[in-house]
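As you look at this complex, bear in mind that one protein chain is not there, while each of the others sits in place.
Our next item is chain A:
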Amino acid sequence: MTTLIEKLAGIPTGSKLGAALKTRAEVLRLSEAAHDAVLVPRDPGGLSHALRAALAARMCRHLGSAALVAHYDGYLAHSGDADVAALAQPGGVSGDPRQDAMARHADLLTLSPRNATRGDIEALRSAGVGEPDIVRLSELAAFVNYQLRVVAGLVLLRDAS
């Protein structure tokens, strides 16, 4: 089965890099499972599947990854939830203080995680984001940034070969 990372990176299967990916098939399989765990978890808590898709698309827009933006926009469209759609755009707001605070935190974790402090967690709490949701949001942002870099790195190797 072709995983999302393989599909988006477009590595020719007969190439040396294709062979390397085959050697790391289990890493790709677990990466796909991680994608499902953060995008469409069985227990989404206070982050609906639609909100997760919107925030993922927003983070991918920050990195300029057209392929991943299209992937997450597709998830968002499929969810049919128009209320969170504005959050898929950098700078976009929903008007819901809790969701807007989560979008700001997703921006921070994508653009400059080194500048994150205790105060940023306090800001989430003040906006009504519960502790389990703070962790869920962090995992979502962390995973999407992982996936963006695996795909980007593979594309660089592909184009260098």
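Heads up, the rule we're going with is that a residue touches a chain if its C-beta (ideal position, glycine included) is under 8 Å from a C-beta of that chain, and two chains touch if they have at least 3 such contacts; residues count from 1.
Here, contacts and distances are computed from a predicted model.
Engineer: Look at the options "Methionine biosynthesis protein MetW", "Transketolase", "Binding-protein-dependent transport systems inner membrane component" or "Peroxidase-related enzyme" and return the one that UniProt uses as the protein name of the missing chain.
Structural biologist: Hidden chain, UniProt protein name: "Peroxidase-related enzyme".
Engineer: Of the residues listed, A:4, A:67, A:86 or A:134, which one is in contact with the missing chain?
Structural biologist: A:134
Engineer: Pick out the residues on chain A that sit against the missing chain.
Structural biologist: Contact residues on chain A toward the absent chain are 15-17, 19-21, 23-24, 26-27, 30-31, 33-34, 37-38, 41-43, 45, 62-64, 108-114, 116, 118, 120-121, 131-132, 134-136, 138-139, 141-143, 145-150, 152-154, 156-157, 159-161.
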